[in-house]
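Omission of a single protein chain aside, the complex is shown with its protein chains in their original locations.
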Amino acid sequence: MTGTTPFAFEFAPAIAALPFVSFLIALAFGDRMPKGGALGGILATAGSLLLSLWVFVTVSGGSAYVHDIHTWTILDAGGALGDVNLHFGLLLDPLSAMMLIIVSLIALLVHVFSLGYMNDEGETGLPRYYAGLGLFTFSMLSFVMADNLLQAFMFFELVGLCSFLLIGFWFREDAPPSAAKKAFLVTRFGDYFFLIGVVGIIATFGTSRFAVVGDAAAAAFPVEAAKVLGVTEGTATAVIPGGMDPQLWFTILGLLVLGGVVGKSAQFPLHTWLPDAMEGPTPVSALIHAATMVAAGVYLVARMYGFYLLSPTALGIIALVGGFTALFAATMGVVKKEIKQVLAYSTISQYGYMMLALGAGGYVAATFHLMTHAFFKALLFLGAGSVIIAMHHNENMWDMGGLKEKMPVTYYTFLSGSLALAGIVPFSGFWSKDEVLYEAFVHGLGTAGTQGTLLLVAYAFGLLAVFFTGFYTFRMVFLTFHGEPRSDTAKDPHGVRWNVKGPLAVLGILAAVVGLVNMVPVKKLTGANIDFLHKWLKGPEALKAQTSVAHYTDGDTSLLHEGAHYVAGTLAGGEVGTVLISAAVSLGLALAGAGLAYRLYNVPEPVEHTDKLGAAKDVLYNNYYQDEFQVFLAERVTMPLAKAADTFDQSVIDGAVNGVSSVSLFSGRRVKRVQTGLVTNYALLLTLGFLVLLVAMAATGGWF
Amino acid sequence: MAVPAEYYLVLSAGLFCIGLAGILTRKNALMFLMSVELMLNAANINFVAFSLYWGNLTGQTFALFTMALAAAEVAIGIGIILVLYRNFGDVDVTDAVGMRW
Amino acid sequence: MTTRPELRDTGGLLPAVAAVGLFVVMAAVFLGAPIGDAAGFPQNAEVANESIGDASVASNASIQTTNNGTFAQVATASGNESTLLTEDTGVNATIVTAGGSAYGVVSEPVSVTATIGYAMFGLSSQLPDELKSESFLAVFEIIDLVLVAALVGAVTLARREDLSTVVTLFTSSEDAAPSGAVAADGGSEPDVSEESTDGGDA
Partner (left out) sequence: MSSHASLFALGPALYLAATGLLVLVLDSVGRTTRLPFALGSAVFGVAAVGAAAVAAFTGGTLLGLGVGAHAFAAMNAFLVAFLVYLVDPSGSNRLLVASVAVAGAVFSLGNAAYYLAYFGTTSDAQAALLFGDQLVVDQMSLLFMAIAASVTALVALASYDYLEGHAYQAEYYALVLLAATGMSLMAAANSLATVFVAMELASLPSFALVAFLKKNRGSVEAGLKYFLIGALSSSFFAYGISLVYATTGSLQLEAVASALSGGTEFVGMLGIGMLMLVGGFAYKTASVPFHFWAPEAYEGAPAPISAFISSASKAAGFVIAFRVFTVAFTPAGLFASLGIDWVLVFQILAVVTMTLGNFAAATQENVKRMLAYSSIGHAGYVLIGLASLGGVASQGDTVLGASMMHLFVYGFMNTGAFLFIALVEYWGVGRTFEDYAGLGRKAPVACAAMTVFLFSLAGLPVGAGFLSKYVLFFGAVSAGFWWLAAVGAINSALSLYYYTRVVKAMWVEEPNGELELQGRPTGLYAAVVAAAVVTVLLLPGFFPIAETAIEAANAVLPNAGDTTTAFFG
């Protein structure tokens, strides 16, 4: 780092610390405070938001910040692996600065909304709730700022813990604790791989830093990996086990870390926890799905994107998993009855898009979609929360209808979010989703061989999912807000107050306009330099020398070609033509889906057309029997194996262990009998022991 | 004519083992102390004899200190034997067998 | 008071085996060691050594003692040349030749006792070259502390207290049944009430 540290960065730790303080306060004094600790949380997240904005402004001034708070050296100098230093540090660059704003803003809005959803509804246990929110926000903000993988892992785990606590908030009921356990265990399953990956990366590179500090004084693993592969110049020290091909080893490491991502970001096949997680309070769902836990996985891939870019195989897998998840989840969303269930599957589907973008080399596209999705999905969840308040906590869409007139603020904001989600121009979702698909398309076209084919397949999945997205989104909108009320509560819904409408309004506007920060198609068509996000994430030149950000943002130049071997291709009409075709196809599909929904459900008395799907509906409704399959795996495969192992353990291992311990204790009892208590015997035994040693030594050493 | 050094060694070894035998067979704590003195003095014989053998005074000087140490050891020993006597009514080292195994 | 030599342990042979065995091993080793003649202590130590000329002058040289000291005097054609050997008088001085030169050498008897004293106090500058010793000043000081400790310890242990003072908190041996169980840490066997003051006798 050169020069003096900008003032804002000195305060950066406070961004995470403030919610932590609110957590402590809510925990300790929450029951004695008005609103059960909500005000503290609101103040803290508002503070975090302000500081994040300050950091954002400072970063846009051209500085980045990598700072070690504490270093713990484990390997001695000159050791076989070089220095291994474990850090606690901060990394503030455009990516994290942007993410900080998203997280703190949504956390703030969720806190405010919770006043309406929790306090006004007379929930008990509010201090626990707000403490959980505070800790959750703290964990996510710390995760975002982590400058190395180990630290990221720790907060990743903490995020998981918080989700467990909050999903299971209503622990006295049956479903929430079970959902919380499921969320915890399924994501933990992925985290095992992640942990192995972290250890592997540290063992390989001696560091798990994301970014280089200063003049390469401390190495960063993506940079080192690039040097090892010869993608960038320089000598690197890395220990590859067993003389393995570095490329293969890095792919393995990347996929191990990806295990954690797949779990947290609810990608196939570890997505099953997420729909169940709807058992948590709705504001928590908004937080989890929009800004924290689920986003953490995608953010992690983006954070260490320089590393993934070195492995075409890993990228291909990411793209395929993402594309498949996008389609897969979208089809399931089509038949759900509960409003939050639809949103849950749409979340899975949308994160699939982000993964698709990352796999297709669209770093900016993925980040862009992460941002827009954060806003419109938070909006949709909060809107759903508002509806649920109105419906006295009945979530079944078939009991709703006609709410449009009763709650206009909710309706119009929800509509804004829905348009964004469906990807209708000019709402934010259109721009980001279009860019995702565009990246996949052009790289699929241009890249030769299996890689290209893989990307095109993933693109096809994603494209198809656009149609389903449009359909289920508007099916939800029409069923909820249009037509005639289908139940008594829908005729006379419960009112909501400012604390619900406020956040909705903010997010509604954001969902509509935030896409304008990165209108790439418009740029391509008109040549206007309006791809602000691209510029922002690329950062100024000075910054590239400081951090390894260069590795991400030079995506369409060096690393994307050298590492991932991606080449952009175009259709017949050149770049402009390709852009137009891509945008037109995706918009057309979205409109087609929405139109179908309009036809089927925007009627006074909608019926469950999904019944016409017959057996397919059952399959979809039961989530392709995913849960059943996993239960089957658990009961029929794992259990017998476990039982066999248990039998083996009980009889053979335990037998051996017990045998050893019995022998130990028995011989222990024997051994201690030597200690007769008679000091003369001690002297004798001592002398004899000495004599035996002496004679043995004399005999072997030839002393005579 | 000087006495060969190995004779001193055998003498000291004998003295050492006599002391050792005393420790191994005597039950009287005072006898125990005396036997320890014998063993320490066996070491002193070596020191003095090899002081002459090597022609330096290190051994002789150290032998003096060993004697002083022996005196200190006896002082503590007598103290412990006194409390032993007060507690067990005897100076028999084989009486104190309250702790074992 | 036990004075009998026998061991309570019935296996009476083992101690003998141990002691005699050790002696046999040690004696065998010692007698097999190739120990040569002792270097011995020097009788005299050289305190001065002055060259007085070629070896040829030795026949003409003699030791002279005046009030000013001891001299080696060489009678030459031009007269007597005197070389001061030492300012002391009444020392043991001789003329020796070695390596083609003649020397006047003064030596004095080495006192082993005095040298031990020097060694004890680490006065290595006082030690004669012929009879070296390691410095024992550190050992001396440590022994000093050892004696202090031994005295403190011995007096502490040996002293008898008046039973009316605080030490009544102790389990008194006079009160305890001679065959009573031993409470190792001052704790008690549960059934012996006198020994019920527990740990640390507090």
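Read from first to last, the chains carry the letters A, B and C; within each, the first residue is number 1.
The rule is simple: contacts are C-beta pairs under 8 Å (C-beta built on N, C-alpha and C of every residue); 3 or more make two chains touch, one makes a residue touch a chain.
Note that the structure is predicted; figures quoted are calculated from it, not measured.
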Just list which of the chains on display the missing one touches.
A, B, C
The one of C:49, C:94 or C:156 in touch with the missing chain is C:156
Kindly note down the residues of subunit C that lie in touch with the hidden chain.
25-26, 29-30, 32-35, 111, 113-114, 116-118, 120-124, 126, 134-140, 142-157, 159, 161, 165-167, 169-173, 176, 180, 182-187, 190, 197-202
Had the left-out chain been drawn, it would touch subunit A at residues 72-81, 84, 661, 664-665, 667-669, 671-672, 675, 677, 679, 682-683, 685-686, 688-690, 693-694, 697-698, 700-704
Note that subunit B touches the absent chain at residues 5, 9, 12, 16, 19-20, 23, 29, 32-33, 36, 39-40, 42-47, 49-50, 53-54, 56, 58-59, 62, 64-66, 68-69, 72-73, 76-77, 79-81, 83-84, 86-88, 93, 96-100
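Methods note: only the chains that are shown with their structure count from here on.
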Between subunit B and subunit C, tell me the centre distance in angstrom, where each centre is the average of that chain's C-alpha atoms.
16
Report the inter-chain centroid distance for subunit A and subunit B in whole angstrom, where each centroid is the mean of the CA atoms.
77
Where in subunit C do residues touch two or more other chains at once?
7-8, 15, 18-19, 22
Which subunit B residues reach two or more other chains?
20, 24-25, 27, 94, 98-99
In the complex, subunit B residues that touch subunit C
2, 4-6, 9-10, 13-14, 16-18, 20-21, 24-28, 52-58, 60-62, 64-65, 68-69, 71-73, 75-76, 78-80, 82-83, 86-92, 94, 98-99
Considering the complex alone, what residue numbers of subunit C touch subunit A?
7-9, 14-15, 18-19, 21-22, 25, 28-29, 32
Going by the contact rule set out above, which residues of subunit A touch subunit B in the complex?
672-673, 675-680, 683-684, 687
